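Heads up, one of the protein chains got dropped from this complex, but the rest are sitting where they should.
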Amino acid sequence: MPEDLLSSTAWPLGSRQLNQLDDSLIVRLMGVGGDGVMTAGRVLTEAAALSGLEVLSEATCSAEVRGGETMYQLRVSPSTLVTAGDRVDIVVLLDHEADLAHREDLLTGDVLLYDSVHDAVPRAHPPGVVSYPVPMTQLAEAAGAAIAKNVVALGVLAELFGFSLTNIETSLRKRLAAKGGHVVASNLAALAGGARYVKEHLVKRDSFLVPVGSARDETVLLTGNEAIGLGALMAGCRFYAHYPITPATSVADWLATHLPLLGGKICAAEDGMASLGLAIGASYAGAKAMTGTSGPGFDLMQELIGYASMAEVPVVILDVQRAGPSTGLPTKYEQADLFSAVYGAHGDVPKIVLAPGDVHDCVHVTVEAFNLAERYQLPVILLSDASLALREHTIPRPDLAAIKVVDRVPFQPDQAPYSRYRFTDSGVSPMSAPGQPGGEYVATGLEHTGSAFPSDAPGTHQAMTDKRFQKLARLEDECSPVEREGPPSAAVGLVSWGSTQGAVREAVRRFDAIGMPVAALYPKVLWPLPVKALTAFARSVGQVVVVEANRQGQFADVIAASTSIRPKRVTLYRGVPLTAWDIFGRESLTH
Amino acid sequence: MPEDLLSSTAWPLGSRQLNQLDDSLIVRLMGVGGDGVMTAGRVLTEAAALSGLEVLSEATCSAEVRGGETMYQLRVSPSTLVTAGDRVDIVVLLDHEADLAHREDLLTGDVLLYDSVHDAVPRAHPPGVVSYPVPMTQLAEAAGAAIAKNVVALGVLAELFGFSLTNIETSLRKRLAAKGGHVVASNLAALAGGARYVKEHLVKRDSFLVPVGSARDETVLLTGNEAIGLGALMAGCRFYAHYPITPATSVADWLATHLPLLGGKICAAEDGMASLGLAIGASYAGAKAMTGTSGPGFDLMQELIGYASMAEVPVVILDVQRAGPSTGLPTKYEQADLFSAVYGAHGDVPKIVLAPGDVHDCVHVTVEAFNLAERYQLPVILLSDASLALREHTIPRPDLAAIKVVDRVPFQPDQAPYSRYRFTDSGVSPMSAPGQPGGEYVATGLEHTGSAFPSDAPGTHQAMTDKRFQKLARLEDECSPVEREGPPSAAVGLVSWGSTQGAVREAVRRFDAIGMPVAALYPKVLWPLPVKALTAFARSVGQVVVVEANRQGQFADVIAASTSIRPKRVTLYRGVPLTAWDIFGRESLTH
Amino acid sequence: MPTAVHARTTFSRDGDAPWCRGCGHADVFDVLCRALVASGIRPTDAVVVTGVGCSSLITFQLRSYAMHGVHGRALPLALGVKAANPDLHVVVAGGDGDAFSIGANHLIHTARKNPRLTYLIMDNQSYGMTMGQPSPTNVHGEHHALNALGVLLAAGATFVAQAASWRPDEAEALIGQALGHPGFSVVNLLSPCPTFHHGEGIDGAIGIPLVREIGSEHDLGDRLHALSVAFAEGVPCVGLLYRVERPMYALTEGSALVHEQWEETAILEALLDEHRVVWT
Partner (left out) sequence: MPTAVHARTTFSRDGDAPWCRGCGHADVFDVLCRALVASGIRPTDAVVVTGVGCSSLITFQLRSYAMHGVHGRALPLALGVKAANPDLHVVVAGGDGDAFSIGANHLIHTARKNPRLTYLIMDNQSYGMTMGQPSPTNVHGEHHALNALGVLLAAGATFVAQAASWRPDEAEALIGQALGHPGFSVVNLLSPCPTFHHGEGIDGAIGIPLVREIGSEHDLGDRLHALSVAFAEGVPCVGLLYRVERPMYALTEGSALVHEQWEETAILEALLDEHRVVWT
């Protein structure tokens, strides 16, 4: 590569559109299953993080175990990132099949890097796109690692754009160590081969370089699913049960290695009902417990969610949403399980629904989920999604000392006979655990008296229902994390829940850049609805617009049901995450 | 009994409160399980119906198989009835245990009839109540039918108040025929014994007599659950699957005898998931199919409800609601499954929710449920409840010729290859059945193309989701039965769904009697919400008040979510049906 | 029409029992209480987990810890309890509907995993609570009954016995042995429902039902022999069919799961270090 370009460290800002007005670089790797897109993406992400950059990625694959398209997009920047970007600078194609759907994303000046094994002649792409054919497959074979074309691509990327070869090596070695010296050696050879090919055969014709990193505060790199596992452990979770289901399974994978380090246990159940049953049983016996699933498994849990609510057993239920309904699009993105989380189980069921907005939230909102479950003794549903599950993000290292962990109100043996469900002002009654003398009681889903004896007397049901709902009465005052951003008063107020947060944040920045006053609210507790925060927000803006990735406008409906707010709706349900452009570019929003 | 009283046929109207301003007589039978309260009630109901009276009853029992309290209240009248009444004229106690909770319902002039075996001295009851101790147990033993004290009570009721002994005999004979001549004989002796005891030992000291009946239009006497079974058969249902659960089981019991007469089949499954799976499979194969359950089983069905919606298989799911959540109060009344019916399955799930308001509706709304399922090829949820399930009502004989039955749009073999899910204006695509050449396709819960092939392309999901929801776009215009009553404009507009309809109707009559303009709306299709009808209604009244038997005000929330109506809420969740007095007597309503 | 007022004992509350006169479940309840006491188990350390049904009402008669769960899910709940605190004595109980109809999936998998749990199935061949519909074990006419003992044996249960509510001493002894068994022990208790059921083999209405005693001379570790007993036609057998030992489910062994904040910080910091990225 020409020396003069490599020595330039400033990122050259060309004449780009508003969505490109920042100092980040975006690389998209594409291929089909088996091409190693995911691995290459993760290695590049880690390498960039090790270079002192902020990195945020977005990944998606097909439901087919083999043969489907895989995409990994990472964005690196010296400053804070909130999305992996709604543009792309550099596209790397590891397989020609993966090309078609995304070609239109490329603009003049963008880069297309592809394995020339597929095409003798460079293939058609939009005019003005800079394309680099590289014989990745041959280079991999030459390095003695036939399937390592993904690693060849990393070498090319390093050499062309200035990703640190050393850091890529570090990351590769860590991942391959277990596979033995030969594998490591041939992969490093493939890496070097890619870099060498650039030096020897390519002339850089584009204007992209990796921004320069610097020392940052203590940082960790986590996927959303790892962050949820971590949050659970920090909150004191010692039991996790699950039945495999995409995209929740990697939470179990991470916990399987890490829970035992803290003396915890993980159980693979025979179905979704069993997995929630296990968690409820463990919690009854005194452990902080969670189960994880996705939509179809979540449906199966509804009966036991009602039971946990009725028997007042704390439990956290993680639903890593995928596109539904039914089996739906198992690996794709959607936020359409809110209705079933809030309203799913039959009867009047007090429960709490939380949603993390980013990887940082995946740690902290998960801690909150356990705290609320324990504090109020009820099921807490944590709604994550396919985007958070797979994305990686460099986030500030959580400060353990600053994290508050709440335990359940314990049973105190005293003179009076224990009354498990006795009425209290807060609705919360002390909870014993088996083994404690004097604390014996029956956890039951039948309506019951204060002393847990079944009763179908009219008075009992009404009073006990009120008791159980009373627990939620003070929730918003006691704990309802909600973030607001933008000017104190604005024409438009965006409300977003879960991972649309990133796109909304980015849109707010752009509105700000063009001088449009747009504010945004990010509630983390979705149910019970933070009515005060929403009402205050609505008062501060002209029109409330709820942005969400489902068809029905589920959160907008929930808001309309319980407040006087009449929100507009931005709903998208394509199976892929919403982007800032979906919001910023929507004319109707601001008119 | 003194001749002069018996010969009077007019029902003597004393100075009673507003809730007693009508020409009906209300008898409440109470006892514990095993006392035969239910049988006696049903016999008396049938006897009164045979006497040309309108009869409406309300029954409830305890969740305990044995030992719990059972109550059967019937109201007879020469004119139309909408509830079993919120007062009581005559209370019959077959067991002293059953007394306590209801004594406060008795007013001056009311009658208390009880088995004197329990009390040597007549027990305490409110002053002014006329009480008649009868040695029912001894009389039963004397008749050679030791357990027939319930039949003795019928004899007493006949003699004291003028219920037709002949008609009671007719009804008894029909029910006992299968048990053999001896049982019939001893029961008739018990009946006669009761009547004779009145003649010989009692002096009538009250002012109640059964009103006189007359010839009526063709009438049938049905419980709500029988009416649902009947409606299903009329609609063409030929397959019913279930797993036993209170209070849905009697639908299966009725269909088990009647479905086979029409060549249909009934299947007892191993659990709730299997029962819905069976119905969906049967429907896929071309049969009109239904499954029935109650809350806990309904929870288990959510995943397959999503599947039916996604695969576009018509199916009717009956949820006979009981008080929840979880196992809750299995025999008690509540309308709290609306949320889970409307919003229960994960993802964006198009489906329809209907609720019958009375026994008449149980026939006709069930027909509609099948029609809508077939017309739109999706799951239709029919929300009945514990009150409708057990109550009996004399309703106009359904006119088969007038009942419109809708079948699914059939697949027509033609030149083009069949595309099961092809786009159409209505969203409805022709549906083939196995066995039809050229109609082969895969019914799948994965997102799919028009030709039923899986696809996770963003465009497909959005377009197919729209297609599936498109089916509901014209629902309100095509079919959305809704009744309105009361003045064309009114200060208060009550909205009620399901069986609260009776109490609301009765309250409207009373408001009318005191000159208060109160209107009411009774939608039968609850979801998709009949927005036009509700909006028009709201415009015609000052304040909309939604009356429902759950804590959260579930229908009020659904209305608030999708319309600009901000309803007030009357919510009661005692496990027993709401009464007219609960509405009429509520001050806040009209202020 | 409660049967009787239970005397207050170590495990049993006083008060009316919820069952009909003659219901086998009442006898099973008494026998269970006796067996628990005889095994030296204290109510405080015992957790009885049931599903839903007449049989499951035993929870409300007990003075121990208990979960009255949802229909068919007693086993997962119990496994969760035992995993969280292996020191507890966890007894699962419920009806044949609970065990063999809606809950049979969990039964098979629990048998396979072999946790140290005792499961008492009160088999009246019907769904008593919902008015006596025939359950999968019901023997009548065309209905092909599930050979529940056979399925348990095939699925890997390491202790399989059958007893009858009307033979309390034998039942107590078998439950006692089950409580002591290191692994998943099942006692299927024939327990008639006089109110609804008139099925074969367990119907007390026709006098004391006949049973066939298995005796103990056979090789208790011979699964095929046990199966042959389970499959034999005719009156039901009572006694211990099978008992072997094999490794117990690791998840339900070990010590109780506790969240001990003083110990965990260092471990959590180490976990964070794994994900740390440092600019070098």
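Going by the order they are written in, the chains are A, B and C; count residues from 1 in each one.
Operating definition for what follows: a contact is a pair of C-beta atoms (placed from the backbone, for glycine too) under 8 Å apart; a residue touches a chain by one contact, two chains touch by 3 or more.
Model, not experiment: these values are computed from the prediction.
Q: Omitted chain: which shown chains does it touch?
A: Hidden chain, whole complex, touched shown chains: A, B, C.
Q: Tell me which of C:I41, C:L57 or C:L153 is the one touching the absent chain.
A: C:L153
Q: Based on the whole complex, identify which of B:F239, B:F339 or B:W497 touches the chain you can't see.
A: B:F239
Q: May I ask which residue of B:Y132, B:Y376, B:Y421 or B:Y441 touches the chain that does not appear here?
A: Only one of B:Y132, B:Y376, B:Y421 or B:Y441 touches the chain omitted from view, namely B:Y441.
Q: With the missing chain put back, one of B:V37, B:L304 or B:L354 would touch it. Which one?
A: Final answer for the missing-chain contact: B:L304.
Q: Which of B:L191, B:L230, B:V251 or B:V495 sits in contact with the chain that's absent?
A: Among B:L191, B:L230, B:V251 or B:V495, only B:L230 touches the chain that is not shown.
Q: Have a look at A:T246, A:T449 or A:Q470 and name the one touching the chain we're not showing.
A: Counting the whole complex, the residue in contact with the absent chain is A:T246.
Q: Suppose we count only contacts with the excluded chain; which residues of chain A make the list?
A: 32-34, 64-67, 243-246, 249, 268, 270-272, 296, 326-327
Q: What is the set of chain C residues that contact the non-displayed chain in the whole complex?
A: 101-105, 108-109, 112-114, 136, 142, 144-147, 150-151, 153-156, 223-224, 227-228, 230-231, 246-247, 250
Q: Of the residues in chain B, which ones touch the absent chain?
A: So the residues of chain B touching the missing chain come out as 46, 49-52, 213-216, 218-222, 226, 230, 233-234, 236-239, 241, 258, 261-265, 267, 269-271, 273-289, 303-304, 307, 311, 394, 397-398, 400, 405, 407, 433-446, 453-454.
What we mean here is this: only the chains that are shown with their structure count from here on.
Q: Determine which of the two chain pairs, A-C or B-C, is joined by the larger number of C-beta pairs in contact.
A: Higher C-beta contact count between the two pairs: A-C.
Q: Distance-wise, how many Å sit between the C-alpha centres of chain A and chain B, to the nearest whole number?
A: About 46 Å, centre to centre.
Q: Could you tell me the distance, in whole angstrom, between the mean C-alpha positions of chain A and chain C?
A: Spacing between the chain centres: roughly 41 Å.
Q: As a quick test, compute the distance in whole Å between the mean CA positions of chain B and chain C.
A: 38
Q: Could you pull out the residues of chain B that touch at least 2 other chains?
A: Answer for chain B, listing residues that touch two or more other chains: 296, 326-327.
Q: At which residue positions does chain C touch at least two other chains?
A: As it turns out, chain C has residues touching two or more other chains at 52, 68, 70.
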